[in-house]
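The structure follows.
A single protein chain has been removed from this complex, and every other one stays in its place.
Take a look at chain A:
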Amino acid sequence: MAEVMLPLWFSHEAKELYSNQSIQEAADQDMSPSVRLQEMIRVIRGARTQGEERGVIQRECAAIRAQFRQADNGTRSHNLAKLLYVHMLGYPAHFGQMECVRLIASPRYNEKRVGYLGAMMLLDENQDASLLITNSIKNDLSHSSQYVQSLALCTLACMGSAEMCRDLAPEIDRLLRASNSYIKKKAALCAVHIVRKVPELGELFTPAARALLSEKNHGVLHGAVVLITELCERNIDTLEQFRKVVPELVQIMKGLVMSGYSPEHNVAGISDPFLQVRILRLLRILGRNNDTASDSMNDLLAQVATNTDSSKTAGSAVLYETVLTVMDIKSESGLRVLAVNILGRFLLNNDRNIRYISMTSLQKIVQTDHNAVQRHRGTIVDCLKDQDASVKRRALELSLALVSAVNIRSLMKELLLFLSSCPPELRAHTASGIFNAAERYAPSQRWHIDTILHVLTTAGGDVRDETVPNLIQLITTATDLHCYTVHKLYRALVTDISVQSLVQVACWCIGEYGDLLLTGECEETEPVQVTEDDVLDALETVLQSHMSSPATRGFALTATMKLSTRITHNVDRIRSIVSIYGSCIDVELQQRAVEYNALFKKYDHMRAAVLERMPVIDKSSPGHTNGESAGGTIKEMEPTKLTNELVLPKEPANQVCDLLDLLGGPGEPLHPTPAPSNTVKGPVMSTSGGDLLDLLGGLEVTPAPPCVKVYEKNGVTLKLQTDKQTDTGMNITLTATNSTEADITSLTLQAAVPKSVQLQMKAPSGDVIPAHGLGLVTQTVLLNNPNKVSLKMRVRVCYTSQGTLCQDMVQIDSFPSPTW
């Protein structure tokens, strides 16, 4: 496979041409334009440091600027050439722009040449100076010398703006039809540039392009095919038109393939492979989704596929293009099999380039011909271990595309192995690919959890943020694996606390399922003797470590708190930890610690209920998808709830006792105040706590389920509707409206329910009901009825109407059913 490697050598001595003496002699002898440029280059290269070089270049630029300002002398082109060299090295050269314009307008060829080169390097469509050369280009396009014409075409194709293209398009069209082949081929590519800038002009060039196909000159043919490809890609109608030329293209290809040795266009035994590749690409576009066109190509493609010698790169390029075309058009199945086999052969080739190319093409067809590609899975997986980073990347993409339910276990092993040794820039991509694959095809929950934990341990730093809540959600659904999971996570936590995502999940699990950890027995994995102190030690290490991020410490603190209801002996230790963090600098931690402290002191009777085991998180709830917004509203609601907490106990205690009397029994777990819910105390991460706040799904406003009027007096109406009802609870909304002349103020609703039913009242939307039914106040109530007793509720309504305080009691015995 050895292509000819040209021996380029770098030696000052070998070439006398560039010694100081010879440059000076040349300068004396003739006025060839490059001499001064060479002198300057030699001087710049003589500079030994960067600073010296900058000094030299600044002097030269000053000299050039001075010379530009002078009137015409014979050295303008030399100066611009010098400026372009300086520009290539990276120094500013914008003061040469006007000089380019002047030089382009000069009648002399060498000045024009440098001027156009300068225009291509220094000007672009954003500069105003570029418009000034439009006229020069127009004149030069009709110049007598073809080389001047070609300069103009080249520059227009390189940096022509949309306006310039519109102005000059008719000229280009004229050149496409009537000129020699040298100009025609350049005009064709210039037309491609124009079509890219101004797509509407495509129609202008269509007839000319069509006519160019009958040229014999390969350069012109090549340009014509490129132009037609561009036109067809932009415009469907043009595509339809050009379908008719498929037979012509097939003829040209046949001629190229079957012709004998042609010395002009031969590259490594293939006759003009560049043109062949272009034509194949055009055939692909024309044959896509079209049966007749595809049929007429079938024979040709088979011929090319079998006759092309692929021992050199040129042949491989043609074969590769043929394969892509076959897979893209509506070819017959025998041909497709042939194509995939060729790709398979490429895959086993020793040349890395060929392997890379074949994987790129397999990537393109893996969606449509999945089974064919699966056959080569072994080789592709082997390429994961190749030393070449590009080949590795291709192999990774392809492996991820080939994952299916059948091969998930074996393929995942390979991918995990790859993850531990892959280059760092591919890690994040691999990790997310593994997660996606695991989610779609996981054969069992345990396998799924194991895989995710493995990824977190190997590459936890590179995973996305959603991994943590997703994993937590997964763990809660795998109810029988809680014991196993918490054991595994505890072991991981004790080993290493540097990977934040893993530590967060571990803390959450230990907080939730710490009791399972402490019982010490587990079927699926070896039990480990863990004492309460060990667990608290682990969590405290996380809290105090410098490696832990603020979010992780929040997790750890909450987990510690949750353990207070799950362990028996060390509750005091937890109390002390929590009170210490009440003065922590981090505001989030401080707030949590203060609230937990309050839970210990004032609301100890509620602690067990608040810190209960969380229910299974439903992944598809709105709370899950509206991550930030739900989290945001909850943060806002916290202060209102807390203020309510403070407000209501101020009310005379006898009112609370009245309710107690009515419901006939002391020690009722009354909840007249909206209690801090365990969802709020859950690990509310500042970034993505949304899906854990699922229990607030009851906040959603459903469209008009049946409303029952439960109270109507003094113009105040209270309605009740059920938002959601399950076996063990329901969410209801109370709506208050006012039909009197004046506003109703200080509205409060209090509720009481039977023993064993848990009540939670959300903050009301307000406490003023506007008059004349212009507005309303709503309040959501969540009822949790685990023992399934018959639900009854007493609601006390208090409000001020026209200066008088009113109070009423309503009993609700039956609740309407929700519409759904």
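Simple rule for what comes next: a contact is a pair of C-beta atoms (placed from the backbone, for glycine too) under 8 Å apart; a residue touches a chain by one contact, two chains touch by 3 or more; residues count from 1.
Keep this in mind: contacts and distances are computed from a predicted model.
Trainee: Hey, which one's the missing chain according to UniProt: "CCT-beta", "Cinnamyl alcohol dehydrogenase 9", "AP complex mu/sigma subunit domain-containing protein" or "Glycerol-3-phosphate acyltransferase 4-like"?
Mentor: "AP complex mu/sigma subunit domain-containing protein"
Trainee: Based on the whole complex, identify which of A:Asp388, A:Asp743 or A:Asp808 touches the chain you can't see.
Mentor: Considering the complete complex, A:Asp388 is the one touching the chain left out.
Trainee: Return the single residue from A:Leu89, A:Met547 or A:Val789 that touches the missing chain.
Mentor: Going through A:Leu89, A:Met547 or A:Val789 one by one, A:Leu89 is the residue touching the chain not shown.
Trainee: Per the definition of touch given earlier, which of A:Leu176, A:Cys190 or A:Leu343 contacts the omitted chain?
Mentor: In the complete complex, the chain left out is touched by residue A:Cys190.
Trainee: Tell me which of A:Ile57, A:Leu103, A:Leu117 or A:Ala593 is the one touching the absent chain.
Mentor: Final answer for the missing-chain contact: A:Leu117.
Trainee: Which parts of chain A are in contact with the chain that was left out?
Mentor: Contact residues on chain A toward the absent chain are 3-12, 14-15, 18, 30-34, 37-38, 41-42, 45, 74, 81, 84-85, 87-90, 92-93, 108-110, 113-114, 117, 121, 124-126, 145, 147, 153-154, 157-159, 182, 185-186, 189-190, 192-193, 218-219, 222-223, 226, 264-265, 267, 272-274, 277, 281, 313-314, 316-317, 320-321, 351-353, 355-357, 360, 387-391, 393.
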